[in-house]
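Only one protein chain is missing; all other protein chains are in place.
Per-chain residue numbering starts at 1, and chain names A, B and C are given in the order in which the chains are listed.
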Amino acid sequence: MSIAALAQSLGITLKALFTRPVTIPYPDAPVALKPRFHGRHVLTRHPGGLEKCIGCSLCAAACPAYAIYVEAAENDPANPTSAGERYAKVYEINMLRCIFCGLCEEACPTGAVVMGYEFEMADYRYSDFVYGKEDLLVEVQGTKPQRRESTYTGREVKPGYAVPYARVELEGVNPPKARVERAAPKPWRDNPVDDDHHEGGHS
Amino acid sequence: MTDSLLAAGVKAFLVVFGLLTAFAYMTLVERRLLARFQVRLGPNRVGPLGLFQPLADAIKSIFKEDLVVSKADRLVFLLAPIISITFALVGFGLIPFGPKHAFFGWDPWVINLDVGILYLFAVSEMAVYGIFLAGWASNSKYSLLGSLRSSAALISYELSLGMSLLAPALLVGSLNLQDIVAWQENNGWLILPLFPAFALFFISSMAEAARTPFDLPEAEQELVGGYNTEYSSIKWALFQMAEYVHLITASALIPTIFLGGWRMPGFLPDIPFLWMFLKMALFLFVFIWIRATWFRLRYDQLMRFGWGRLLPAALIWFLLSALVVAAGASISVLNWFSLASVLVLLAVLLSGPARQKTAKGGAA
Amino acid sequence: MTYLVVSALLFALGAYGALTRRTAILVFLSVELMLNAANLSLITFSRLLGVLDGQVVALFVIAIAAAEVAVGLGLIIAIFRRRETTSVDELRSLRG
Partner (left out) sequence: MSFWEVVSAVLLLATALGVVRAQNAVHAALSLIANFLVVAAVYAGLEARFVAMTQVIVYAGAIVVLFLFVIMLLSAARSEAGPDPLPGLQPLALLGGVSLAAVLVYAVSRFQAPANPASLQGGLPQALGPLLYQPERWMYAVLLVGFLLLVATVAAMLLVEPERIAPPLSGKRPQDQQEGARP
């Protein structure tokens, strides 16, 4: 450590003072998620409106946290709920147990359960963390507490996130687009020789 | 002392009130600035731009539970923060902010002491007791170690602080802050002939205010929290207050002694309060900037730097300026010496790559 | 004049403390009190007589007190290391 290094460090911080803060003021501005973010699950539908879930319970079997409970029932042939023989009469995920690992999504043979983008699930009672089909189906906007609040205030659910584009697996989901694409972070250490000058933004 | 006792009382109250408000907003300014230095935003939730954050902090710290360790020495435990804040507050009243009668017909200072510099020195020495007694009274090993360490550090840096102030006192021939400001009006700023004294005083006052390169009293990584580990709520806030008031006093004292006080060089108009506040703001900014950048010195490094580098440098510079004054030479001789020291510093600064270990360690 | 009486009383108090205290450090504190009382009377005399020399001597007293404390506390620490006590009652080996 020399005096020169000390002076140089002052320069680095002074430069940082005049750069734009990387902070996202989250509740005021939507947080920019990556396209493959693991959020709340979504039960998708086929284009015709039939549920993809066939009640096979493979997701429940794959779940390492035992968060999923599925109860299957036979489809009414005249008025089917799902595209297969059976459908999920009950489909519940306990969000307090769920570790958002995405194994259910991988286990699903029909691509019915997909990790979405919602993450604002903080709530007051344990029972409110068990999400049923009425909370997970693709047309439902927002999480339980968000929807409860929107019934109180009469305003629409305002999602707190934005993504550059939706995954193709999330059929029928229209997530809010990130308005300004942040400058892509510089590839880390593209110049490993220059040790003293990696003051660039650690975003 | 041209003002009446009543005027002095009112001004003392104003100074205390102003200092405490300044403390509150300095916490906000410091947090915002530190955040920006770290490419963050900082506290901005309470009120517009986070302007009510100090208020929220005050309410929180007043209504927090006031814990007293059961084995603590209750009297001293209570006394320590009070000592700390009292001796922090009483120093500021000396600093002149303008010419006579500039403050609504009153003088813009509380008292005008003939032994002003000595008084400030005495007051800052007494501030050690707050830290010292806090650590002892808490009856906790972290607190005691922290307080022993930091009071040893404070005492060590006190020496170079005093030594660096000897040179300006010698040159001006007075210990009165008003005289120092007046002298600088006639003979130019003291930073020119006494740059090394200025640098030494700057470093030592950083240590006196327990700011970052020397913020051993805090040392939360090693000692949980140093001397104020066992303190909570308003007593803890009093310690914080004392630290910031020391900082504000230091940032007002440095310009007063070395940068012409409330005056500016000829081509700028003399606006009593503005220049002083601007200079204070500059030094406060530099203090925060340094805090955002540098690391804390280890205890042994701190002591070695204080006794091994700072004190000899202060002694040498004092001897040099004393010789120049005793020989009756003009100040321009000191100007050359000062320039030479700046050149030496620059040479050290620019010589060699940054990675190379040089003989001179520590901050400059 | 008041201060002369006060300094006399302070000196007597210090002497009493130096006689009755049983810890070396506290004896020392009482001695400091006595020195201080002497200083107070020096300053008061200097004021009453209008002679600055009293203050000069008071300065010398302060400087010498600093030297005395440095050596005295060094002694106490050295004794403590050897005997694990600071009580003056137990330091009897100095008797012949």
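The rule we apply is simple: contacts are C-beta pairs under 8 Å (C-beta built on N, C-alpha and C of every residue); 3 or more make two chains touch, one makes a residue touch a chain.
Fair warning: this is a prediction, and the values are worked out from it, not measured in the lab.
Counted over the whole complex, the shown chains touched by the missing one are B, C.
Set against the missing chain, the residues B:L49, B:I82, B:V115 or B:L343 yield one that touches it, B:V115. Contact between subunit B and the absent chain runs through residues 73, 75-76, 79, 113-115, 118-119, 121-122, 125-126, 128-129, 132-133, 136, 139-141, 144, 148, 151-152, 155, 158, 173-175. The chain not displayed touches subunit C at residues 1-17, 19-23, 25-26, 28-30, 32-33, 36, 39-41, 43-53, 55-56, 58-60, 62-71, 73-78, 80-82, 85-87, 89.
One rule holds in what follows: only the chains that are shown with their structure count from here on.
Contact topology of the protein chains: irregular, matching none of line, ring, star or complete. Across the structure, the highest number of inter-chain C-beta contacts is found for A-B.
Centre to centre, using the average C-alpha position, subunit A and subunit C are separated by 76 Å. If you average the CA atoms of subunit A and of subunit B, the two centres end up 50 Å from each other. Computed centre separation for the pair subunit B/subunit C is 34 angstrom, with centres defined by C-alpha atoms. Subunit B makes touch with subunit A in their complex at residues 33, 35-41, 44, 289-290, 292-294, 345, 348-358, 360-361, 363-364.
Looking at the complex, you find that subunit A touches subunit B at residues 1-10, 12-14, 16-17, 19-23, 25, 196, 201.
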